[in-house]
Each structure stands twice: as structure tokens, then as C-alpha cells.
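Before I ask anything, here is the structure I am working with.
Just one protein chain is left out here, and the rest sit where they should.
Here the chain labels run A and B in written order, and each chain numbers its own residues starting at 1.
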Amino acid sequence: MKINVKKSLGASTAALLLLTVLSACGDNNNNNAASDSGNASNRPTASAQASGETGEVSDAPIDPNAKFEPAVDATVGVSINDAMGKDFTEEKWENSVWIQAYRDQLGINIKPSWYAKGVDATKQKISVSIASGDIPDILGVTQEQLATLSKTDLIWDMKDIFDKYATPLTKQIITEEGNTALDSATFGGKLLAVPGTNSAIDGASFLWVRQDWLTKLGLAVPKTTDELYNVMKAFADKDPDGDGKKNTVGLMLNKDFLAPGVAEAIGIFNAFDAYPKAWVRGADGKLVYGSALPEVKDALAYLNKLYKEGLIEKDFAAKDSSKAAELAASGKVGVDFGAMWNGMYPLQQTKDNFADSDWRAYAIVSKDDQPANPQIKLNVENYYVVSKEYEHPEVLVKLINFWTELNYGNATQEEFDKFLGPAPAPGHHWAVAKAWKAQKNLQAHLNVVEAFKSGDTSKLNAEEKGYYDNIVKFKNGDNAQAQFEKVFGETGSFVAMNDYVTGNLFKMDKFYGASTEAMKNRLKTIEQTVIEYYTKVIMGADSIDNFDKFVDQLNKLGLADVTQEVNEWDAAKK
Amino acid sequence: MIERRTPSRMLFLYGNYVILTLFAITCLFPILHMAAMSLSSNSAVTAGWVTVWPVDFNLDTYKYIVRNQSFLYSAVNSFERLSLGVSLGLALTILAAYPLSKSNLKFRSRTVYSWFFVITMIFNGGLIPTFMVVKETGLMDSIGALVIPSAVNVFNIVLMLNFFRSQPIELEESAQIDGAGAWRTLWSIYLPISKPSLATIALFTIIFHWNAWFDGLIYMNSPTHYPLQTYLRTVIVSHDLSNVNASDFSMIQNISSRTVLAAQLFVSMLPVLCIYPFLQKYFVHGLVLGSVKG
Partner (left out) sequence: METTGIRKSGRIASAYHLMLLPAVILVLIYSYGPIAGIVIAFQDFVPSKGWFGSDWIGLGNFEYVFNMPDTMQVLKNTLLISLMKMIVGIIFPLTLAILLSEVKNALFKRTVQTIVYMPYFLSWVILSGILVDILSPTDGIVNNALHVFGIDSIYFLGDGVWFRIVLIASHIWKELGFDTIVYLAAILSIDKSLYEAASLDGAGHMKQTWHITLPGMRPIVVLLSVLSLGNILNAGFDQVFNLYSPQVYDSADILDTFVYRIGIEQMQYGVATAVGLFKSVVSLIFISGSYFMAYRFANYRIF
């Protein structure tokens, strides 16, 4: 639907920039691991291995990056997304530098068994492929599809193969946020897929505040919910925009305030130690659903107070995030809870319209003097499976090794740019298998800040240098580049992110398995009931006194079943 | 009979013209709106200035779509599908409808055959089993997957056999007295008088093949083999950008602007819009005769 496109477009525009250009960070903490793993990209010849090895355990040392001699074929399913361009052609895909490198450096001939255009078509293609029991040799699937595949014997148990062939660097990246990614691909003790990891921490919530308004009104950066209340009160009452009219509000909020992104309330819930939509471990060791825990009552009461006093827009419940964000563009709001990329979208729009405006990101506030825990969840982009009929399951691992080495290993800048640099390099969408480092963007921030301190930009990779140059432009007066400072610069959101990480503050969603049966059927209704009740409470149409009734209702709607299944999953995992 | 022109009658007649004109405008407006958008500049469209007349007239979108390989490929596929599908469909319909139009006396197995076909109007195996059969018969990723499984249309057979049956029995009897066999009778007696029905069925088959999109999505292994409507579907559906981590800037630039989409939609309607008015008198006739809606 159009509106959705628009809504997410804006939101993503910014996030995209941040999240997807790649880094070849030469000097980060992966160095040691990387140097052990050898260099796939610069190794045209390697010790020839007995071909046909299929993962049976042998004592002979294995070179994970050895080239196949003779070369082997591997069929794949290709999903064409919008980012791959309007002028995508199959010839182009089959002749991309990725496919050439797989062939020339690894001895793997990638053969597409189908192409599908768009999310929809891909889902259909994979679904009918699985139904007819005929999947490509290597395929990236979703968690749901993996769950279905787990009931069949169509795919390899990758456990031994992964242990044997994954380079230390690959292993380190995939287990960077603990074993959750691997666990989420493990069914009945079998590792059925190699998880293509993505950053979880980049989804965390931040407190964005108009620093210029704080300064103007002589206020300090709020650290607690009470201080935040005073700040919002002042923003609404004391005419921070100086137009003589009482037309500003404190908090920017959209109707779907439990969805991470822009103008959400997750940060406020987290401030009160409440974790809506997340599964947290209760006192008895069982997993419980955050939306139904009593802690949310404090957060709801707080939001209700804000609403009553006009610190939130009267009709926030009718605005999606892009509509809510218009408040920022028109300079009528001073506080926003949202992701680290909010500095690009939508807050850059404030800068465009009001040159003196200055949004800053801080750690979310807390109800007391203990820092709050921002909630995050496991983020796996793709689960890569290998068809049982395929003789070389290690091919998949080698493809991922190739990716990690290129991105995070010792590949030269030149080599990196060939694949992932600016056009004509194809970019990451054209790679067959990949796994991202969780802290890539954080690392970029640290390196950029370091470069500003030392004045030495030689250690920056292409992506980081881009950020650096844009921040320099901003400092020289180009306000259009303020967004880079706001995210990656010395005053950027990643400063707070770094505090989250070093303080080990994240609250990880404890459930990271595939949707359970009851979840598939009930969770949607449950989530809807939750947001309806929350909204009513905030707007004063319902009361927190009915919270227990509300929880009963959730349980009747299936939350009890879902909770039971989640705990069964939790127990089985141990 | 002479019309009595009472004032209320006059009011009704004029009111009637107005109402019918409004009806017609409602049908025409969205299509004209699309056409106008496709010929306007993007900024005029975004500003909401375009109704049924182009603003900042330009042909950029059309220049773009004639260079757009995917669009062109799929248009070619659609025409290929159309020519194969329609000829195959017509041939099969005629051949099946003719024997079934005979009375039970002349063709005793008729009832068995009829039930054989009718059952398929009610029961079908659903998507997955059909997919498997198409795959097992080796049609995947070929034009065959689009025209062969759907080649026999029972509705069309019923339409056609009702037409055959409405013909005077003497036609056949005189032909047989002349010694003509079943094939000759069908070919030289029945077919020449079947033009209206054939035109109707041809039109329905054209519409079916031109408008089908789902099978293209399921059976084709490559977007270069998509027919036009399947291609359009992939352009129209909402772009799921919820997982922002996995996307990048060029994605936004690549999402078709409204004007380009409008142009693609408009061009895709054109062939059908050009054909049906000329077949109007046939399908009106054929429909009334069959009294069965396609």
C-alpha cells in the first residue's frame, strides 16, 4: 500500500545509508582472528583437497579456504530486490564479480535455479519449492521457512561442517552476540542452517532531544523520567520556538508506539523496566511476555499524565510514524524516542527547515538512578540451508568465509571496493551468502571520532571516510550533512550506543526461535489487543486498574498457550 | 406508439441522461486519470494538480518504459501467451463442445463426458498439487505452463455447446445425407455459422490470458519469463522495507514513481481496451445466448 511505502521509505532512507555500506575495517578487534584464517581473496591456488568430502570427520587438518579442484557446481535461488536496480538482468547477475570470484578463487560454479522478483514472489517460490521437495542446493530462507524445513529431511545438519570449515573470523562474527543466532537455527540438536547474522543493537531506542531548546530554557539533559517530564512540560509551555504561540508539544508519538523506529514509546517503557512485546525471564526462571507484566502500568500512567497535560498530540493515535514525524519537520516537538538513525530521518528535516535546531541523542532515561536497559532482539537476515541431495555442504560455509574475509578480514581496500565499493561494484545484494557484524556501525563511529582526534584519516575505510568527509562538510556549514554528525560524529547517537555496549545494558528478547503454532495464530490478535488497551489507557478512555482484567483477556486470547509453547521451547533448548 | 411528453416524463428522460452520463464518467474517470498522470510531470502529480488532463505535458515516462527491459520482455511474453493460448483454447473448445452438443441418442457417452468435465468446475486440487503436476510434466519455466493447464475451459465449452445445440437439427441431417462425416459437418457446416460464439469465446480467452498473473509468478523461474500482469504485480505490491537493515539507498530511488506506474498500467490496458468495442456486438449476442457468464 502506498502509505506503507511512504512511511517506511522515509524511515529507511536514513537507516539504509547507515547500515548497508560496508566496512573493511582493517584495524578492529577482529584482527587476530582474521589473520589466522588466511586470505581467501588473494589465494588463487590452494592445497587441493580430496574432492567429494562431505563433512565426514577426518583427522587431517582442513584448509577452510581451499579451492575446489575440480570445480563444483552449486544451484541457488536468487531473490531480486529493488536495491538491485531497475536494469537488473540475469546475465549481469551471472557475470557479477561475486560469481566470478566464487568460481575463480573458490572453484564454485554458482548456477541459479530460479530468480524471483520481490519479497512476495520469493516467498511463493521458496514455499512451492519446499512443498514439492525440490530446493536449490543453497538457499536463504526465513525463520518460518526454516521451521517448516526442520520437519522434512530435505536439508543438511550443518553442525560438523560448520565447525570444520568456518574460519575463526566467520565463527566470531556469527557468535558475536552469543550463541543465540546458532541456537535459533538449531532444531532437535541439529544445526539446520547457518544464520546470516545482522546487527541487533542497531534497533535499540534512544532519547532524542532538541538541545537548542534545552539550552534556551536553561535545562539540563534529562536522566530520569521525572526530569524528562519537566523538560517536556517546559517544551510545551514555555514557547521554546519563540513564536509567541503555545503550539509546541513535548513528545513525538505515533499510533504504533510499540514498533521500534521513529516516535515510539519503547524507550519510555524500558525506562520503567517494562519490555513490551519482548519475552523476559521472570523470577521463577520461566519466560513471560513483557506486554502483560505489571511494570508496564507505571509507564502507562506516565504516558497518560503526559497526554492529559497536552505534552503529547491529542490525535497521536491517528498518526502513523511518518505523519507523527511531520511534527519534527515543522519544529513543533522537542523529544523523540527512536533508533540511532533518527538523526538522518526524520530529524534532518528539522535541520533543513530550522538551521539553528540541534537534535541530540542520549541514552534513554530511567525511573531511578540506575541506567535503563534498552530492549533489543536477535536479528538474523537469512538462514542459509543446504539441500541434502547436494554433495558439498561445505560450499555454503566457504561462501560465507569468503564474505567475512572480504568484509572484515585482511582484504585490501582495492579488493573490497571491487565488490562492495561504489558503483560499478555490485554491492552486497549480489552476494550469495553473507553474515554481518553486529557492531559495524559502532566501529565506524569510533574510527571516525578517532580520526577527528588524531587528524589521521588513513585508517578509515571507504565507508567511514564517506562519513568523515560529510561531517567535515557539515562543520564547514553544509547543514544538509548534519545527519552524519548526528549519528556518527562526536555528538552522534553512537556515543550513547557505545555507552550501552560498554555498560552491557541491552535487554535481549529471550525468545529467538521460530514462531510456535499458537504464536502464528494468536500473536497478531494479542498484539492488537495490547496496543488497543495501551492506547485507551494513555488517552484516559480506560484505566490501569483494569490491568489484571486485561491480562486475563490476553490469556484467553491465547497468550497462555503461547507462553506455554515459548517455555517448552526454552526448556528444550537447554 | 407516440410518446406522451408529460413534464414528469421529460424530467425523467433528462435525469436519465444525466445519471447514465455520470455512470459512464465513473467508469472512464480512473482510466483517464491514469493516462493523464502518465503524461504529467512527477511534481505536478505529487502536488495533486492532475485530474483528467495532463499538467506539464511530457513523454518522459513513456521514454522510460520503452527502455525498460523487464516491461518489454513481459509484454512480448504476454503476446506470445495470448496467441498460443487463444488458438489452443478455441480449438479444444470447439472440438469438445461439438460432440457434447449432440443428443444422448446420437452420442451415448455424452453424459459420462459431461460429468467428467463438470466435476472439475467444482473440485480442484489447489495450488500445491497443481504446481507439482505442472512440474512433473516438465512445463516449469516455459510458456506451456501458462497455456496448457488452463487450455480446457469448461465454461467456454458450455457456452459453445449451447450455441451448437440452438442450431436447427436439419443442418446436421442434410449434411449427413450428403455423406459428410462428423469432422466435415463440424468444419464446413457448423464452424462458418459460429462466428458470434467464437468471437465471444475468443474474447473471453484473450481477457483470461491477458489478465492472468498468478501462474506467471508460480511457474516461471525467471522474471524475464513473466507475463505483463505478473510483472505489474511485482511493481505494484508494497515494498516491504520493514527490515531496514538489509536495504540501501538505491532502493528508494528505484521504486517507481507514480507517473511511471501510471504509464505502465495504462499501456497494459490498451490492447484490451482496443479490442473489446469491436467484439461488443458478438459478446452481447453470445452471452445472451449462453446465458452463462464467463
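As a convention for this text, contacts are C-beta pairs under 8 Å (C-beta built on N, C-alpha and C of every residue); 3 or more make two chains touch, one makes a residue touch a chain.
All values reported here derive from a predicted model rather than from experimental measurement.
Novice: For the chain that's not shown, point to the residue among B:39, B:161 or B:199 touching it.
Specialist: Checking the options B:39, B:161 or B:199, the one contacting the hidden chain is B:161.
Novice: Would you mind spotting which of A:153, A:226 or A:243 touches the chain that isn't drawn?
Specialist: Counting the whole complex, the residue in contact with the absent chain is A:153.
Novice: Footprint of the hidden chain on chain A, which residues?
Specialist: With respect to the unshown chain, the touching residues of chain A are 1-4, 6, 123-124, 127-128, 130-133, 144-145, 148, 151-154, 520-522, 524-525, 557-558.
Novice: If the hidden chain were put back, which residues of chain B would touch it?
Specialist: 1, 4, 6, 8-9, 12-13, 16-17, 19-21, 23-24, 26-28, 30-31, 33-34, 37, 46, 48, 50-51, 91-92, 95-96, 98-100, 102, 106-109, 113-114, 116-118, 120, 122-130, 132-134, 137, 148-152, 157-158, 161, 181-183, 186, 207, 210-214, 229, 232-233, 236, 238, 258, 261-262, 265, 268-269, 272-273, 276-277, 280, 283-284, 287-288, 291-293
Keep this in mind: only the chains that are shown with their structure count from here on.
Novice: Where the centres are mean C-alpha positions, what is the separation of chain A from chain B, in Å?
Specialist: 44
Novice: What does chain A use to touch chain B in their complex?
Specialist: Counting only chain A, the residues touching chain B are 1-2, 4-5, 8-9, 11-13, 15-17, 19-21, 80-83, 85-90, 113-121, 124-125, 128, 131-132, 134, 198-199, 202, 341, 379, 381, 427, 429, 436.
Novice: Which of the residues in chain B end up touching chain A in this complex?
Specialist: 68-70, 127-128, 131-132, 135, 141, 217-218, 221-224, 226, 233-234, 237-252, 254-255
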